[in-house]
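Just one protein chain is left out here, and the rest sit where they should.
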Amino acid sequence: MNSPAKTTVASKSIGASNKFTPRAFITRVCELPLWSVLVLVCLVLVGLFGPVISPHDPNAIQLLKAHASPIFFGGSWEYPLGTDQMGRDVLSRLISGARISLLVGFAVVLGAGSIGTVLALAAGYFGGAIDAVVSRVCEVFIAVPFVLVAIAIVGAVGASITNLVFTLIFMSWAGYARVLRSEVLRLRELEFVKLAKVAGCSDSRILIHHLLPNIVNPLMILATLQLGATIVIEASLSFLGLGVPPPQATWGAMLSEGKDFIGFHTSLVLFPGLAIFVVVLAINLLGDWLRLRLDPRFRQ
Amino acid sequence: MTRYLASRLLQAITTIVGISLIVFALAHMSGDATALLIPPEATDTDRLALRQQLGLDKTIADQYLLFLKGAFTLDFGNSFRFGKPALEVYTDRFGATLALGLVAAVLASVIGILIGVYGAVKAGKLFDQATKLIALMGQAIPSFLIGIVMIAVFAVMFRWLPTSGNRSWESFIMPSIALAWFSLASLARLSRSSMNDVLSTDYIKLARLKGLPENKVIWKHAFRNAALPIVTMFSLQIVYFVSGSVIVENVFSWPGIGQLSIQAIQARDYPLVQAIVFISSTGIVLLNLVVDILYGFIDPRISR
Partner (left out) sequence: MMTTSAESSRVLEVRNLYTSFRTRRGVARSVNGVSFVLERGRTLGIVGESGSGKSVTLMSIVRLLATPAGRIENGEVLFEGKNLVTSSETEMRHIRGSKISVITQDPMTSLNPVYTIGNQLEEPIRQHQRIRVRDTLRRLAVGALQSVGIPAPEDRVSSYPHQMSGGQRQRVVTAMALACRPSLILCDEPTTALDVTVQLQILKLLRDLQKEHGMAMIMVSHDLSVIARVCDDVAVMYAGRIVEKASVSRLFEKPAHPYTRALMRSLNAETDASGRLYAIEGQPPNVRNIGNGCPFAPRCQSVRSECREHFPHEIALSPGHTTSCWAVMEEAGITAPVRKSV
């Protein structure tokens, strides 16, 4: 009989610990949602090397060259995706926007994820008063409509990237904490924790050495899905003018400005919209794939 | 069962108190409210008088207690901008948001759940693949984007639907779709996976072994069980609808609370901001409570 202890502790690393053969490895790789990974790799590359590969300064206003068409509609290679109403190069702005989305997304997920994990471990493992307090606080944060609060905070302290990131971390840590707390509660009752206690392990050792590795899987799944959600929220806030402030180019801001030119110069809306769609879709696909691979319920 | 209800009620109350703290802190985070309400030439005495009048001269703790007391009686003071009680301003606009929210909720629930259930029933076939695709795409398009796209296509290009306002029933179509979009996709995915889980259980196998007709197996036996996690998910959807309406109302110039909130924040209208966030959050908590109670009734493992 497989003891649950063996299967969970052994899976410290992501994925089932099957024997490694070249054939198994190739099969595993082929199951990856390839284009998802491709998109995300491109995104990361663009994010890292943005300023280098950007053909123009995203904020350079050149009114004389306003509303140039993209390359497929008779434009030139100088501005491959055309220019916006102020003559700024769309491609460069897209790249700049990508960097922002990436930066904000990762920062928020990292921050909120860390806080959420720590609190979930504390609340789930120690229970009692700590759990009561953390749970209540989580509930408060989850009940409050996050957009309203985000807007209110940004409205109060002013719009900037750091403010935005902190605000979003502030509003999203509770989601992680709640989900991971249930996981911790479930894991706490498994054999291997009791064994560790009987063996005299200290609380911190149990937390760090035994519980944390088993939390990594649901955390990864959650983080991936939240990354997409964060990018959407950032775009929404920027669209409302309450995210990253101008003149910084973000996809949301591009959409906000471009919406006045629908019909006349629709690609101003098309490109940033497509960018958001493609990136979030890729992230969600990856998240789904991760969930299929890592969720113990689905594992064969 | 009563223990379940009592504990939920207690949780709700503590949550509301917590909300009041946040709301209060929120409104007072920004700079001096009086700065926007008084001409720059005003003297310091004038400023002081205004502060006194607005109650801003008391200590933070006193201000909070005052606020709390007022909040529980729904008295948030007068809106700086409108001069009327903040509650009145809120209720004036509430109807529009509620109407939109309800239409969107019904849309998202009915279509989302039906799609999800049939996707699971026809697992693997074309309908299922299409469902999965729709759900995936739905969650990748932000509500403001779908709003813009719809406006572009239906209002600008074809001129079928109005771009803003809520004068006619046609004006409900686009905003409610934009608001329902994400929720529909989430509900479809959840319904599908929940239904899938249920369809592979032993008791469904036994229902088939008893020779029951397939639609009884699906609806009477399977869906009744699959609905449980879906009901739980409604709580999340409610929060999403409130947040989403802020954005959708902005895109479609819908005269509701969402639009109001942005204006209020930009104008540093404390009382109104507090009123909006507090009432909305409390509303969410109470709605969640209702959902929890409902769940307690439909799952016999809790009610007995």
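By letter and in written order, the chains are A and B; residue numbering begins at 1 in each of them.
As a convention for this text, contacts are C-beta pairs under 8 Å (C-beta built on N, C-alpha and C of every residue); 3 or more make two chains touch, one makes a residue touch a chain.
These numbers come from a predicted model, not from an experiment.
Novice: Need the list of shown chains touched by the one chain that isn't shown.
Specialist: B
Novice: Considering the whole complex, which of B:Arg3, B:Arg167 or B:Arg301 touches the chain not shown?
Specialist: Spelled out, the listed residue whose C-beta touches the missing chain is B:Arg301.
Novice: Pick out which of B:Leu48, B:Leu65, B:Met157 or B:Leu206 touches the chain that's been left out of the picture.
Specialist: B:Leu206
Novice: Mind pulling the chain B residues that touch the left-out chain?
Specialist: Looking at chain B, the ones touching the missing chain are residues 124, 201-203, 205-213, 221, 224-225, 298-301, 304.
As a working rule, only the chains that are shown with their structure count from here on.
Novice: Help me check something: in the complex, which residues belonging to chain B touch chain A?
Specialist: 11, 14-15, 18-19, 22, 26-27, 29-31, 136-137, 139-145, 148-149, 151-152, 156-157, 239, 242-244, 246-247, 250, 261-262, 265-266, 268, 273, 276-277, 280-281, 284-285, 288
Novice: In the complex of these two chains, what residues of chain A are touching chain B?
Specialist: Listed in rising order, the residues are 136-137, 139-140, 142-149, 151-153, 155-157, 228, 232, 235-236, 239-240, 242, 252, 255, 259, 262-263, 266, 269, 273, 276-277, 280-281, 284-285, 288.
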